[in-house]
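Note that one protein chain is taken out, while the other chains of the complex remain in position.
By written order: A, B and C. Residues from 1 in each chain.
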Amino acid sequence: MLGLAETLATAAAIFGIFMSGCRHVRSAIYLYAVQTALVASIAFVYSASEHTGPALNISLAVVLAKAVGIPFFLGWVVKRLDVRTDSGAFLPVPLSMHVSIALFATSYYLASSLDGAAGTFSAAAGATASISLVFTGLLFMMTRRLAISQIIGFLTMENGIYLLGLHETRGMPVIVEMGVLLDVLAAVMIAGVIVFRIKKNFKHIDVTRLTGLNEQ
Amino acid sequence: MKISLVPVPQAQLSDNLVDWLHVEDRRLGLISSLDGGQLVTLVLDCTDASAQCWLTPLDSDVYHSLTPSVPQAHWFERALNDLFGIRAAGHPRLKSVLQQSSCKGNLHPLRSIAQCGNPDHGHKSDNSYLHVSGEGVYEIPVGPVHAGIIEPGHFRLNCLGETIINLEIRLGFLHRGVERRLTEIPWRSARFVAEAASSDAAAACAIAHAIAVESMSDITVPERAQYLRTLALEVERVSMHINDLGGMSVDLGWSWLAANLSRLRGMTQEMAALLSGSRFLRNFICPGGVSVDPDARLGELKRMSEVVSKQLEVPINAFFDNSSVHDRTVKVGEISRSAARELGLVGVAARGSGIAYDARQHFAHGLYPALAPAMAVETAGDVLSRLKVRSAEIVGSLDLIRTALDNITSGTTSSELPNKLPGDTIGVGIVEAFRGELIHLIFTDKHGAIKRYCIKDPSFNNWTALAIAAGGNLVADFPVCNKSFSLSYSGVDL
Amino acid sequence: MSTILLWLLTFSCLLFLPSLTIGIIRKTKARLQNRVGAPLWQHLFDTIKLLRKSETVSENSSWILRVNTVINISIMITLAFLTPWLSFKPATSADDLFLLIYLFAAIRFFAILSSLDPGSAFGAFGASREATLSVLVEPAIILALSAVALSAHTSNLSLVFALTANTPISQAPLWLLAGAGLFLSSLVELSRMPVDDPTTHLELTMVHEAMMLENSGPNLALLEFSSALRLVVLYGLSGQCFLHALHCIWPFASAAGILLSISIIFALAVVTSLIETVSVRLKWTRAPEFVAYGLTMSLLALLVALVTGVSS
Partner (left out) sequence: MNSLALLTAPLLLWAVCAVLVKNTRVLGILTAGWAWLYLAITCTLAAPVSLGIEPQVTLAPGFSIDATASWFMMLTATIAAGAMTHSHFFFQEEKLREPRPKSTHIRLFYACAALFVFAMTAVLLCDNLGFLWISIEATTLLSAPLVYFSRTRHAIEATWKYLIICSVGIAFALLGTILIFASSQHTSLSAGSLSLQQLIQLAPQLNYPLFKLGFIFCFLGYGTKAGVFPLHSWLPDAHAEAPAPASAMLSGALLNTALFAIWRLLQVDSACHHGRAAFGSNLAIWMGTITVVAASLFLIRQHGLKRLWAYSSIENVGLMLVAVGLGSPGLFFLQALNHSFAKATLFLLSGNIIQSTGSKHLSEIHGLLKLSPMWGVLLVAAACAATGVPPFGSFISEWLILSASADTGRWLVIFLLLSGISLSFIAVSIHVSRILLGTPKAPGSYRHPVLGSLIPAALMSFLFILGLTTGGFVSSTLHIGGAL
C-alpha cells in the first residue's frame, strides 16, 4: 500500500523520466517544474500529516523558489537565448528516456538494499524515486548538449537528493535546509549569467563544442 | 520609367551580362523577344534605379545559350523556345515550360504571324522528366489536379525511402495567351487584362501596368493617387502574407492557428474592400491614378488596420514560439545565399536567403522608395527564415499603412490620359509585389499601339529554387517547403 | 431479460458509437476553431451515401483490393465483440490478450496488402509508413495490456477488465499509466495527430488516408466504418483502464459503469480534438519520439506491475 507521499514521489520520478525524453528545452523546464512541485508537496505532506518533516513555511519557500522561481528564470534565459531543442549528444533522446527507466529499476534494487527500506515496494518507493531522480539528473547532464540542460540536470539531481533527505531523515535542520536552498538559487543564477556569456562569446551554448581547453 | 534600347551584338551578349551581374547591386530583369527575330534583355541597376534594355538581333532561330554563364537565364530561354521558337544551343536542359496539350503542334504563340506560316516551324518541345534510377528509388506523381483548391501543376518526386532525391516541376497547363491578348486589345482596356495576369497580386500588376504606361507618355500621377496606390499594394501584401502563413499552418496541421489566420485574412480583404470597393483590389488602379476615391472610408480603414495589427500579435507569436513549428521548418528547404544569387531569386525567398533586395527600396512606384519600410532579411535560407521575413513584412506593411493614412493628402485622384501612346517607345514598370519583383515591359510600334507586352512574374525567378530546395528533404516536408515559397502557377503561364 | 437488453445495448453501441465518436471529434474541433461544423451524425450520413454510390476501381488492382474490405470489416466486428472495451458488454470466453493483438495485426496486414495492390505510389508509401509506425506502436500496446494482465494474473481480458477484480488504491498508478500508454499508442495506431493528420488534403504527408485512396463507394464506406470502429475499441480499452483507476480511488456501483464506459470514450474523443486543435504535426522523423512516450508509459506500468506483483 503506497502512502500519499510515496505516490507523489513516484510521480515526481516519472515526470523526471519524461523530462529525460524531452527534446524541447522549454518542455523540459515545465516538466522540471512539475517534478519539483511534486517533490515540494511531499514536504507539505510530511509536515502536515506526520508533524515530523520541515515546517510548512519552509516547504512553501522551497515551492516558491524551486518550482516557480527557477523555472521562470530558466524560461526567461531560454527565451532570451532563443534556444529550443537539445537533441542529445551521446544517446538519442528516446533511448535516454528508456535508459532512465532502466535506472529507475536499478534504483529500486539500490533502495531496497538501503537500510530502513527493506522488503516491500511501498517502503522502498520514496528512496527508489529519489535515487532515480538523482540518476535521471546525472544522465540528463551527461547526455545533453546545451549548457542550459546541464543546469536542469543538476537541479533534477538536487531534487532527488532533497527528496532522499526528506524520505530518510524527514528533513534536515531548518537552517541547513535554508542554506542549501540559498546555495542552489545562487548557483542557478551564476550559471545563468555564464550561459549568457557563453552564448555571447561562442554564438552557441553547446557544451560538447567547448573544447578549447582540452589537453593538447 | 522610360528607357531606350541599347544594341548589343549577339556575340557580346553573354559577356556583357556576366559583367553586368558581376556587380552586387545589378540584376537581370528579364530576357524575352519582340517577335522572335531578336532577344530583348532588361537589366536593372539598383544603385541609381536605372534600367537598360539590350536589343540583340538574331539572324537565325538558334543562338548560343546564356545559361552556362548566367544560370538565372535558364527559365527565360526555355520560355523563348516555347513561345517564340528560338532555340538556345548549349542550354543544359531545354525543357518545355508549356504543355503540348495547351499549344497544339509546335505553335509558338508569340511568334509573329509572318514568321509563323508553317505550324511545324521551330523545334520539337521536350517535356521529358529526369529519371533517377537505382535500387529503392521510386517516383511519386503529384498533380496536376490537387486535393486542395489550387492551380494546376505537376510535381514528380524521385524518392529514396522517405527522402526526395530530385523534384521535377511541370507547369504550363493553362496557357491563357495574356501577353498576346494585351497586344490585341485597345491600350485603354489593357489594364483589365494586365491586372488579371496573376490575380492574387492584382494591385501589384495594375500598378506595374500603370507605371509602364505613365512613363511612356510622361503622365504625372496626383499625390493622393500615389498614396492610395501604396495603400492598395500594402493591403494586398498584408492580406496575401497572412494567407500564406495561414496556408502554412494548414500544412503544418495546426488547425487553431489556421482558423485564426483565415479570419484575419478576411479582415484584410475587408480592408481592401474599404479602400477600393473590391475585396481583391480589382479595377482600382488605372493608368493616371486610381479609379475611385475611398474618401471617408479611409478612417474606417485605419481603425481596421489597427485592429488587425493588434489581433495578429497572438497568432504570430504563438507561431514562432512553437517548438514543433521549429522542428518542421528549421533546416528544411534550404537555399544558400550563393544559390539564391545564381538563380536571381526575388522577394521573400531572396530575403530569406540573405539577399537584401526589395524593389521598394530602389524603384519608384507609389510612394517608394521614399516611404519604403526597413527590409526584413534572414540569412538561414530555410523555411523558417522565409516565414520570419513574411511575418516581419506583415508588421512593416501594417505600420506603413498607418503612416500613409496619417499623411495622406487631399486632391484629385487621377489625371488625364492622352488619346494614344507615343510611338516606338518602351515603358517599364517595376513593382515589389507580395511575391517579389514584378516587371511589366511595354513596347509600342510606330503608331503607338502596343507591339509587345512582356510580363515577368516574381515566380518566374523562384520556381527552380523550389525544385532545388526540396531535394534532400523528407517527402512529408515537401508541402511545407512548397508553401514557404508560395509561388504562382498562372504567373509563369501567361 | 437483462441479458437481452445488454445485447441490444452492445449492438447499438457497435453500430452507432463509432460514427457518433467521430462526429464528436469533428464537432468539437469545429467549435474550437469558431466554426459551426458538420452535423454530429455526418459520418453516418457519409457512410450511407457512400454505400449507395457506385464504385471505381483501378485497372491495375486485383481481387485483393476488394477482398480486403470484407476481411477488414469482419475481423473488426469480431474483435469488437470479443474485446471487453465496454464494461457492460456480455463476456465471451475467447478474449485472450494475444488474440486481440494478433487480430489487430491481421487487419493491418490485409490493409497494407490491399494498399500495395493497385501499384500506386501513394498506397505504397502509405503502407510503408503504416508498417513503420505499427512496428513501433505494437510493443507499447502489448506492454500496456501485459502490465494490467500481470497484475490480474491472467491474460483473459474479460477477467482483467472485470471491475469486480481486487482494486486497491495502490493499483491506481498502474491503471493510469497503462491507460495513458494505450491512449497515446492508439493515437498513433489510429493515424491521428500529432503523428498523422486525418483532415489533411496533402497526399504526400498522409499515412492512413494514403492507403485508402484507391477505394471508393461501398468499399470506402466499409473501410471508414471499420476504422471508426477501431477507434472506439481502442479508446474503449484505454477508457477501461482509466475506469479502473477511478474504481481504485472511488469505487462506484457497477450500474454506473455503463454510463461511465461510454462517457469516457466521448471524453477521450474530446481530448483528441483538443490535441488536434492545438498541436502541430510532428516531423516524420520525430514520430518515433512520440511513440517512445507511449512506450515509456507502458514500460512504467509494467515496471509497477512487476514490482507490486513481486511484493504482494
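The working rule: a residue touches a chain if its C-beta (ideal position, glycine included) is under 8 Å from a C-beta of that chain, and two chains touch if they have at least 3 such contacts.
No experiment lies behind these values; they were computed from the predicted model shown.
In the entire assembly, the chain absent from the figure touches the shown chains A.
Only one of A:4, A:102 or A:186 touches the absent chain when the whole complex is considered: A:186. In the full complex, chain A makes contact with the omitted chain through residues 114-116, 134, 138, 141, 147, 150, 154, 157-158, 161, 164-165, 168-169, 172-173, 175-176, 179-180, 182-183, 186-187, 190-191, 194, 197-198, 201-202, 207, 210, 212-213, 215-216.
We take it that only the chains that are shown with their structure count from here on.
The chains that touch both chain A and chain B are C. In this assembly, the chain whose C-alpha centre lies farthest from chain A is B. Between the Cα centres of chain A and chain B there is a gap of 54 Å. Mean C-alpha positions place chain A and chain C at a centre distance of 36 Å. Centre-to-centre separation between chain B and chain C, using Cα means, comes to 48 Å. The set of chain B residues touching two or more other chains comprises 327. Residues 1-2, 7, 10-11, 14, 17-18, 21, 23, 93-94, 97-98, 101, 104-105, 108, 119-122 of chain A are the ones that touch chain C when the two sit in their complex.
Chain A meets chain B in the complex at residues 24, 26-27, 84-85. By the touch rule above, chain C contacts chain B in their complex via residues 29, 32-35, 121-122, 124-125, 129, 193-194, 197, 199-205, 276-286.
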